[in-house]
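Removed from the display is one protein chain of the complex; every other protein chain stays in position.
After this line comes chain A, so read on.
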Amino acid sequence: MRVLVAMSGGVDSSVVAALLVEQGHEVVGATLQLYDHGAAIQKKGACCAGQDIHDARRVAETLGIPHYVLDRESRFRAAVIDDFAATYARGETPIPCIRCNQTVKFQDLVELAHDLGCEALATGHYARRVEGPEGAELHRAADPLRDQSYFLFATTREQLEFCRFPLGGMPDKAAVRAVAERLGLAVAAKPDSQDICFVPEGSYDRLVAKLRPETAEPGEIVDLSGQVLGQHQGIGRFTVGQGRGLGLGGGGERLFVHAIEPGRRRIVVAPRAALVRTEAVAGEVNWLVTPPQAPRRAQVKLRGREAPRQAVVEWDAAAQVMRVTLDEPNIVAAGQACVVYDGDRVLGGGFLRAAEIDMAGAAA
C-alpha cells in the first residue's frame, strides 16, 4: 500500500521508512519545516534543525523514495509556539509536543495522506497500535524507557485507525540503531533529540518574553499567607512544582512553586507537602475508548517522565471534563497532560486545569 511517512531526519523515522520499503510498501516521505531554524541555531541534540531536513532527504535518496519538505511554519507558530507562550502567560505549564502531535502532525498529515491517496500514515513514535475488537487501540511501547504513548493521547480514534507506529514493538533504541546500520542509513549513529525543538537550550523564558512581554515583568514571591519573601523577574521563568531558581536564599524548609498568579504577577511558594493534592480536573478530553459511564479505577500519568499512578477516574459528560482522584497525593501542574491507562493501554486523556483551591482555601 501507499504509506506517508513523517520523516524528521532522525534515526527513528528513518528506520520506519526503511522498514516499510523493505516490506514492499510504496513509501512517500514528508518532512515538516516547522520554524526558521536560523532563530534557534547552535544547539545540539534538538530536533527540527535545518540539518535534519537534509538528513531526511539523504535517507529518502538512499531508500529511493519520493520525499517532500512541507512548509508548516505559520501553522506551527499559531498552533504550537503561540500556545506555548500563552500557557506560560496563564501561569500554566505547556506541553508543546502534544500540541504539535495534535495539530501539525496527526491532524494535518492524516489529511495530507488522504489527499495523496495514501492508505496509512506512519511515524517514528514509540507506541503500539493494537487492532482490538472495537478498532485500533493505543498501547505503551515495548521499551518502557522510550514509551511516548503519553504524548499521543490526543490522537483521535479516527486518526489512530489510519496511523502506524512500526517502532512500538522494538525492544530498545539499540535495536532501532541496529536496523539503521543493517539498512545502511547514514543517520544510524545520530544523537537523539532532547529538547523542545524550537527553543534553544536554557532560554525558554527569553522566547516566551519575546512573544508575551508581560511574562517578563518583575513581581513578588509570596508564601501561602501572602507574606513577601522576595522578588522575581517574570512569571515566564516559573512552573508549578519548580524548586530551583527561586532566589530565596538558604535556610529553612525548601520551597517550591505552589501557584502562579498572572494577574497579580505573583509566584506563591510553599513546602512540598502543601503542593500535593489528590484531586485533579482535566479538560479538552480525548477518549480512545467509549467514555466510562461510572467512576473507574485506572492508572494516570500527570507528566511525561513519571510512572502511572493509581487513581479513580470519572467522566463528567455534562461538563466535558475528567475528574481524577489520586490514591497518593501528587503535584498537579495545570497545562500538563493527564493520561489515563489501563495497564499498557491508553484509555484517553486531557489537559490539567488550574486548581480550584484558591489562596484562602490553601492557607486555611
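Everything that follows uses one rule, which is that a residue touches a chain if its C-beta (ideal position, glycine included) is under 8 Å from a C-beta of that chain, and two chains touch if they have at least 3 such contacts; residues count from 1.
One rule holds in what follows: contacts and distances are computed from a predicted model.
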"Iron complex outermembrane receptor protein", "Cysteine desulfurase", "RNA polymerase sigma factor" or "Zinc protease" - which is the UniProt name of the missing chain: "Cysteine desulfurase"
Residue in contact with the excluded chain [from A:Ala6, A:Val21 or A:Ile53]: A:Ile53
Interface residues of chain A (partner: the chain not displayed): 2, 28, 33, 50, 53, 57, 66, 68-71, 111-112, 114-117
